[in-house]
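This is the structure, below, for whatever I ask next.
The complex appears here without one of its protein chains, the remainder shown in place.
Chain IDs A, B and C follow the sequence of writing; residue 1 opens each chain.
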Amino acid sequence: MTQASTNAASPDAKTQLDIFRRMVRIERNDDATRTQIRRGRITAPYYSARGQEVIPATISALLNKDDKICTIYRGIHDMVAKDMPLRPLWAEIMGRVDGTCKGKGGPMHLTHPETGVMVTTGIVGSSMPIANGFAWASLLDGSKQVTIAYFGDGASNIGAFHEALNLASVWKLPVIFVCQNNRFAEHTRYENGTSVDQISKRAIGYGMPGYTVDGNDPFDMYAHAHAAIERARAGEGPTLLECMTFRFHGHVFGDADNYMTKEEKDAAIAADPLPRFRQKLIDSGVATEEQLAKLTADIEAEVADAIEFGSNSEPPSVDELRRDVFAEEIPA
Amino acid sequence: MTQASTNAASPDAKTQLDIFRRMVRIERNDDATRTQIRRGRITAPYYSARGQEVIPATISALLNKDDKICTIYRGIHDMVAKDMPLRPLWAEIMGRVDGTCKGKGGPMHLTHPETGVMVTTGIVGSSMPIANGFAWASLLDGSKQVTIAYFGDGASNIGAFHEALNLASVWKLPVIFVCQNNRFAEHTRYENGTSVDQISKRAIGYGMPGYTVDGNDPFDMYAHAHAAIERARAGEGPTLLECMTFRFHGHVFGDADNYMTKEEKDAAIAADPLPRFRQKLIDSGVATEEQLAKLTADIEAEVADAIEFGSNSEPPSVDELRRDVFAEEIPA
Amino acid sequence: MSTDTPTLETGEKVKMTGQAAVSAALFEAMEKDPKVLVFGEDVADREGGGVMGTTRGLSSKFGDLRVRSTPIAEQSIIGAAIGAAMAGYKPVAEIMLMNFTTVAMDMIVNHAAKLRFMSGGQSQVPLVIRTLTGAGFQTAGQHADHLEAWFCHTAGIKVVAPSNPTDYKGLMLSAIQDPDPVIFIETGKTLFAPGEVDPNQGAIPLGKAAVAMPGTDVTLISYSSMMFACYQAAAELAEAGISAEIVDLRTVSPWDKETVLASVEKTGRAIVVHEAVRSFGPGAEIAATIQEELFGKLKAPVKRLGAPYCAVPFAKVLEDAFLVQPADVVATAKAICGK
Partner (left out) sequence: MSTDTPTLETGEKVKMTGQAAVSAALFEAMEKDPKVLVFGEDVADREGGGVMGTTRGLSSKFGDLRVRSTPIAEQSIIGAAIGAAMAGYKPVAEIMLMNFTTVAMDMIVNHAAKLRFMSGGQSQVPLVIRTLTGAGFQTAGQHADHLEAWFCHTAGIKVVAPSNPTDYKGLMLSAIQDPDPVIFIETGKTLFAPGEVDPNQGAIPLGKAAVAMPGTDVTLISYSSMMFACYQAAAELAEAGISAEIVDLRTVSPWDKETVLASVEKTGRAIVVHEAVRSFGPGAEIAATIQEELFGKLKAPVKRLGAPYCAVPFAKVLEDAFLVQPADVVATAKAICGK
């Protein structure tokens, strides 16, 4: 699908299992979220990333805890992959005081700096310029930290993308621009909004390496993410990764999907990377059926516990409207 | 300097003379402007385009009166090349009521829709998205009009550039993006702000033809502008032309220039395209010394007349603050 | 959602939402004037006729060149609208949500609003920017801001904010015909609330407020979603023996001073109510003007109710506290009426 790296890195068995674990954690969490919404227990807009698990799962397997991500409204998978704890995550999407953001941010602005989830934005394109700032700070710190900027294919058409990639390249920032190309921007098909057949080609305009990657294949993802992260840590600058994928549940929960054909959707779902990778782990002897069942059960328990935790958490006090506007509380 | 077009168009003798006439008109007008500023008779900031004459002179020789341009603060050369009458131009830069804009816009916002000078902007990058709108209107009209968006090298790093080129390509708009690459953005050298060695390469990211052209060579300019304009008129969509040039008088009138080396400036001035092209016209028999002297004298007379006209024009009435805010005058 | 204008006897009203009214206005305007264009993200039928469906049917009827979906690129959306408007078209451009105007402020403020003035009247920019906003749907900090104060403070652009289906239709027709740029604010609450609309509803002039409910003791000055809070408050106040007059500004800039001042001169008391943040909000201009023009004639200070000084919060309980509630209007009115 792309220019083969000469010495492409490949995930060892342990890493494969780690990637799988993150994928399952994303998928089980997403499934539970949609269930809770259907039951009316969550009232926020929800942008499922079901189908896109491989991308952040693989990248996160390559990151350290102190590496940072900036993500978007469709980004809970990115957070879960980055090992954000599920309890405060659930409390947040339920608008409770024990949420990471005390219920003030909600699912579109969930952050958790402790695990490196720095910014979650609802404005298309805006994750990228901010990611540059974290990367600049790493340069100044002399650390080896890298920052990931996640965004969608549609976001590659907005000004912020351009400004951010240019600046990152001129300043050789340790940042990786990860486009999760799910072929649609809301209801707009890729080619109806985007003037180039592969977003990775835009990297040429920034003197930056750019690759189109099979975002549903943990091996292709691993090889490219590994190279990009190594390059960033070595001080050689940014990389643009365009990761091809698909979102199974449309743009937003409740989306009618009639801007896509049934065939393409069915085909994408039939190629679901999760069961495929699961089977591969078993076939290649990386894990047994039992191990994976246990792993899934453990995650299900973690998700159930988090839902319980969130449900039992209180709504925030209205005094919160006067807090966190500035460091100093605004007087009543 | 660029990929040779297979059947590159070349200006005939008459057109060469026309290009030269436009260049001289630009240069004489610029010279007079700087003189008037030095004498304290114009008090506005002035961004001389001395050295960049070939670009708009050649392009304008290929345009019709009803073709449109959107230009920038450093854009009086683009207007003069487009045959904007000098009398209202001078009245405008002197802030007089007979100015094209009744003295309300000044040199940075001079427009003259009658000759196709639609927008002059002081905001870096903003000429491009607006130019798309004129081009879209031409498509809707079913006319063969084209629109030129002029901008600088520094402007290629701002978001508006990206959004405009992408949209123009997706919509196949009859617009030509003409970057006047004078190697500096205010005090910043090209490579310190721009991540790619040639801006024309960014066209790849928009599925659009892009060329780096010798912007000081009327023949190279003619070939590329001709192809781009033909392409636009044929409904095949936009082109990006990066025209290499140099500004002889720094960023703004009074600029100390110490961000560039004396050598590079001297070299650029030594390669002044104006005397070079003049000599070429004579050497190749396109014109005689006398013809060109007459041409120059006529233009000098036109400029002198325009200065006279502007100087004799009255300042606008303060009632103008209530006019042209909306179509309807604001009551006193 | 049906997009055809219903055919009925004159005078007989039909029930429709604000959304249907906007849609009807767009159909009518495009039908009547071939220069009217509609574009923005997902507006064409291939993309479902708008994320909310407001533009559904337009591209099928008027073609893909006049009704165009765009890339996600608000600067280029407004830029294209400006150019087309200057070239003689009447574009109705959509910025999906008002918070996304932040990425197009240069185009709106430095160009659309100023080009007529800067060109000394040579150019005009007759465009409409449709945009949706409003809290109450738990969309949190970046999807619900009321930023109209910014545009009110920008010379050269009109700000329209309807509160009911009739005004949605009539003001949209006027906005499209207007020779100057207009920002047209839709809100989730007002867009989907049904109302009775004259099927032949024509243009309603910009810049004219409506006395939505007559009263004698206090004037509630509002617009857009907060009109609901005012109606409810007025009903409660009536029970408490306070007669509230409600003025719906409809156009927030330029606003209708005459109507507002006449009402407040009559009642002697005024409360400005809006969803926007109170500090430096649109209500400040109105309050400042009233106290200046009616100095010595007021029975109480002009009050302002708006959102507290913070971002729109996510949690329902916070969002409710963030929004002005009818009870806040009632309490304020009682206080200044001395009850």
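One rule holds in what follows: a residue touches a chain if its C-beta (ideal position, glycine included) is under 8 Å from a C-beta of that chain, and two chains touch if they have at least 3 such contacts.
Since this is a predicted model, take the numbers as computed values, not measurements.
Novice: For the full complex, can you list every visible chain touched by the one that's not shown?
Specialist: A, B, C
Novice: Of the listed residues A:58, A:126 or A:239, which contacts the missing chain in the full complex?
Specialist: Result: among the candidates, A:126 touches the missing chain.
Novice: Per the definition of touch given earlier, which of C:156, C:181, C:207 or C:326 contacts the omitted chain?
Specialist: Spelled out, the listed residue whose C-beta touches the missing chain is C:156.
Novice: Check the options C:70, C:142, C:190 or C:222 and report the residue that touches the missing chain.
Specialist: Checking each option in C:70, C:142, C:190 or C:222, the one touching the absent chain turns out to be C:142.
Novice: In the full complex, which bits of chain A touch the chain not displayed? Write them out.
Specialist: Spelled out for chain A, the touching residues are 68, 70, 99-105, 109, 111-113, 118-119, 121, 123, 126, 128-141, 147, 159-160, 162-164, 166-167, 170-171, 320, 323-327.
Novice: At which residues does chain B meet the chain that is not included here?
Specialist: The missing chain touches chain B at positions 43-45, 95-96, 101, 103-106, 108-109, 121-125, 154-155, 157-160, 185-188, 192-194, 256, 258-259, 315-316, 318, 320-322, 325, 330.
Novice: What residues on chain C make contact with the chain left out of this view?
Specialist: Against the left-out chain, chain C lists 75, 99-103, 105-106, 109-110, 113-114, 117-118, 140-142, 145, 149-150, 152-156, 253, 276-277, 279-285, 287-288, 291-293, 295, 298, 300-304, 308-311, 313.
Keep this in mind: only the chains that are shown with their structure count from here on.
Novice: Which chain, with its centre taken as the mean C-alpha position, is closest to the global C-alpha centre?
Specialist: Checking distances from each chain centre to the full centroid gives C.
Novice: Give, as an integer number of Å, the spacing between the C-alpha centres of chain B and chain A.
Specialist: Taking the average C-alpha coordinate of chain A and of chain B, the gap between them is 45 Å.
Novice: Using mean C-alpha positions as chain centres, tell me how far chain B is from chain C in Å, no decimals.
Specialist: Their C-alpha centroids are separated by 40 Å.
Novice: So the centre of each chain is just the mean of its C-alpha atoms; given that, what is the distance between chain A and chain C in Å?
Specialist: Measuring from centre to centre gives 36 Å for this pair.
Novice: Using the touch definition from the top, which residues of chain B touch two or more other chains?
Specialist: 159-160, 162-163, 166, 170
Novice: So which stretches of chain C touch two or more other chains?
Specialist: 70-71, 73, 75, 103
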